[in-house]
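Sending over a structure as structure tokens; questions will come in a sec.
Apart from one protein chain that is not included, each protein chain of the complex appears where it belongs.
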């Protein structure tokens, strides 16, 4: 396996192709344009199909059609484009279609800016659209992890027949890092034998739909889907910790690239013998609540660091169950909390802890 | 003041007109069609303007234009239509425009069904779209309250320059109840003297925009907006309780019409001398967390009742801060938890409490 | 002799067949079918020419047309 | 005698004025302006006929046209 | 007056929503608290059309009633669907013109009348719903005849023919209801009904 | 090798992103962990174009660096913006062909060179970026000349003229960097630099 | 006796849920008959939209999608691009296709997606209770134009077929009507041609079908047919508006 220096966006596209995704539908938007551009070059080479759509609304419905005929399919966009897909995502979930959607977040709300941001956490993890459903959301913190999670996204999507979102801050799309691709080359064909619309030769006609005229049926269907979500929660919840083996006074919580800023801060403080832990959810939904709770339980103080106004705080607070007040550093609009910001705030907490102890 | 028997949808439209909203833009969707239909009849009579839009996407941008020139404006839709407005709502919030959006929720996800539901709680209160912003959300439980909250919605929207959502389950739109309208007749003109686009005669040109090219400016703008949200939280948070004066073993939590189902259950149990309390948030966002916490603190058990898969549970759990596990009754897809369902579950809890006491 | 058969329970009594029939031999019965509609029936069967215009016009696919021997078609449908 | 004035610091050196000028009397200087571009200037001022085509073609509104006395316009612009 | 409720059930076009609305409006006119909650069908043509009307002297809590205190049905499908849901002891009013199959519930008073035929008899072809409303009102006495008739007159003041037909239909039903001793079950066990039959201050009625 | 980082800053078209990419690729070729993080501008034409390259023998934690360990700037605006942000003791490499105004920081070694002119001198008009990269590499010794030159050759193997010009530009910069004693500040206080100058197992270089 | 007209195989036999006299049912039949005749049922995939025909999927005996409001052509595009061997058709109403779905149909047509779109234009939003559609006729009363559509306010009816015909990308665009047996016969042939263009992998095809909505028009089914003829035809002229270069269906057969 060779290490290739690659932009996150391109690495994601290549990873998807290695996972056997030969169909991509998308509409341009910064900062993810390298994804469609890469697909537009590569897919014709591997016998796939790249379609530039007329809008993100159309995109979300095209992948509905593509997944419905049982092919592996992906799209990507960035924040405002993802908002436009809201209704479509609800339909995808309602029709139990496996698709992978990449969101390279940029600053919001509205047009706002194109600089990196993490301000779609809430939209991705809660209330993506109308109706009862959940989006499985994975957040990579390095280009290599973006590759790995892209492949995992397809696996989860297909295993549980759910739409999956890969949620990156703009940074991870634009950043280059060396990556290794697993030698899947082309993934196994999607197992859609019993539901995909492939023409009804030799079998009863099939239906891909989110419409249920009978409320009892719809209620049952929702409960069945939530049982699948529970399975995902059981089997697929992922997280990472850093420096959490020993004792620590302060726990940092962060996701995506922000977690690496926190790691640098931790390293910085470690030079002075100060021990700080880090909890990083990899699956933002399902959120690794129990693991987070254990990590919190061992800390005196908890500091959440995000490139937004505190959207993951809800999940950290739910995990804490009131045991800790959660402090927060948030910058948005394209600003990034720095190593220095984190170090400084940790020192404030350490001072307070010391004062309390006295 | 006379009491008129009116459908919720029509009462909302009339209340808006009384509040001085003479402009309505909307696209048909069940179960809120009486709103646009009412406006289409009434607005020409009062010198207003009814515009039937080509889609909900267009709608959300038309009200952007209308609010931007400083007029009071409203739209309404139902779940899938509201999802399509996601991007537009983010722009409205980002440009600080006061508008009122009605969502008469129907069952989801996807097309699902048109029966009443509460399954857009999460979309309304969290992660309505990309970016950091919040929607102020009000949930009426009677037609009279729908009238009152419609008027309040305009007041909040204009006072704080935010989009406000009136969130009703389909029932409240279709139901008739006697209502009284306050004699506002026509509300005072909107105070938009210092920001609305009215032509730059005698002043500098103005801009209505959500774009901030400088990240520092955008960051500051977001913080400024969140200070306004904090003000709303301080001044506008509203809730209701029922039967919470005396002691109670079980607390019910519910919003909208479901709270009235709970009230019937409470009355039913009261006949046997069983005391059960009810906490009903009126502002779903900002959620009355402190009041909810106090109500929870006095109960042994908490039972949340919703017409969805448990979307308000997040807020109840946050309020509880881990002090109670929250039990839940949820039906969705157009099914409604009944008085009997609630009574029965309360009995289970009472039995458990008694068992514990022994 | 050509003939039509109306599936009484699929008929919704819309009378489009009555309008379409060049022989004007279809009318609604006074009876009500399982769907609650008065349904179409032929009132003067011998005059049916088997043209099929009734069937073509029926939105509810309630009419079948039968013919014996050679059928002359005045228009091409199938 | 008509003349043009190029706002050197607004010019981006695109040469569209040079192309448009029927007298071919505009060229880029070798100097660089504050924006970092070689900018347009008139190389043979006396031959300017004040037609304004350069100004009309400039995407950066960098050109003003001046004339003395009566101006004959061969096209209507304003 | 305690809270009571009634479910009107039929198909679209049967006018059950209107019957419920007239009742609700009459109750509002008499100062009651009221809710009128239709169960609208899926975005489809035809199908069932039902409405639950709750009335109360104080406050209507839940407008959504799983087990209604009384039921007025137009046809067999509605009867089969909702008949079993009525509260024990609740009144069931059946239009036997359309619901011909024998049906009964031992624990409820059942008032069967050929409302369709009765409407035709009084020349009010399209007012079967009003006959049924009249029967329900006559039997339960929740609202007086006058209260409802005034409302009918008010609502149809622009269409005199319809108004007269509706009043006639209502009256023929009302008479039937007021004098009926419904079979089977607890026809005479008036107390087991949750309805409070003679609330004078609400009803202003002169005679039952 | 410890982690180190360098910020390349200039305007769009100056090739600073490319300089960073060549460095990053060279580091990858030498088995290092690397991140290359551009600061892309708003959706607008022109403007700044910067990239931060982090290199480490073990693992790059934060790719986002507020205070870089070294800075390579193409022009005045970039210098004014990022010069003050460099870590105390960090190296600052300045292209005086475009950044002509005198500028200094007392607490950093500053290596000023007329990279634009030098590029032209070796016939590589468009390779000012490579001169600057060379100077940085020569001075810091983080990667050997060969490591970077091999990468240049590899990346431009299809365009020989460009390749040769780039190598020439790099070399002229490298020589300058390797021999420079930058003014002012701690030109000789090599230890104060966070860069580890002579990491033999990584660099394979024969001579400094 | 020989059965010379009956139910097409590609439709199930259950009763349709449409109102009496609603010509959605006829259009369905034309589609099913075309599928039968071309022998493509086993590779046909239909896309039902949101409108009264939302349940179309129940009636066709082939694989079906139920798409979101207005987006059926996007769904069909996604499916067709991934499995070109399938025959994709959309069935959409005028609210669906000419209002919220304007963009999707235009771009599918303009990209030349090899799909077949059947467009039931009944000048009104049937399912939601008869609101004005972009295709509503001037003066027509609807639940949101109580005084009739005013051209000064709402413009003229949107001519979808003409707009699609104005595109340069080759395609087949036609308008037919259900208002008389002769038109239905003509429509039958045109719907079949539309499918044929896809079967022969030629181009995008689109058939606008003028259809009734007796319920929301407040007319009897028979009056509704006359209403199409009198009110709709002036705005919606019938015929083949566009045929792909050199291939106009069996030209000899019909003019």
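Note that the chains are named A, B, C, D, E, F and G in the order they appear, and that numbering of residues resets to 1 at the start of each chain.
Throughout what follows, a residue touches a chain if its C-beta (ideal position, glycine included) is under 8 Å from a C-beta of that chain, and two chains touch if they have at least 3 such contacts.
Quick caveat: nothing in here was measured; it's all calculated off a predicted structure.
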{"item": "Residue of B:36, B:68 or B:163 in touch with the missing chain, whole complex considered", "value": "B:68"}
{"item": "In subunit B, positions touching the absent partner", "value": "23, 25, 49, 51, 53-55, 57-59, 61-69, 71, 73, 87-88, 91, 95, 197-202, 205-211, 213"}
{"item": "Missing-partner contacts on subunit A, residue numbers", "value": "27-30, 33, 36-37, 40-41, 44, 50, 52, 54-56, 80, 110-111"}
{"item": "In subunit G, positions touching the absent partner", "value": "99-100, 102-103, 106-107, 110-112, 134, 151-159, 162-163, 165-169, 235"}
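What we mean here is this: only the chains that are shown with their structure count from here on.
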{"item": "Inter-chain centre distance, subunit B versus subunit D - centres from mean C-alpha coordinates, in Å", "value": "60"}
{"item": "Chain centre separation (subunit B, subunit F; CA means) in Å", "value": "56"}
{"item": "Touching two or more other chains - residues of subunit E", "value": "42-44"}
{"item": "Subunit G residues counted as touching two or more neighbouring chains", "value": "18-19, 22, 54-55, 66, 68, 127-128"}
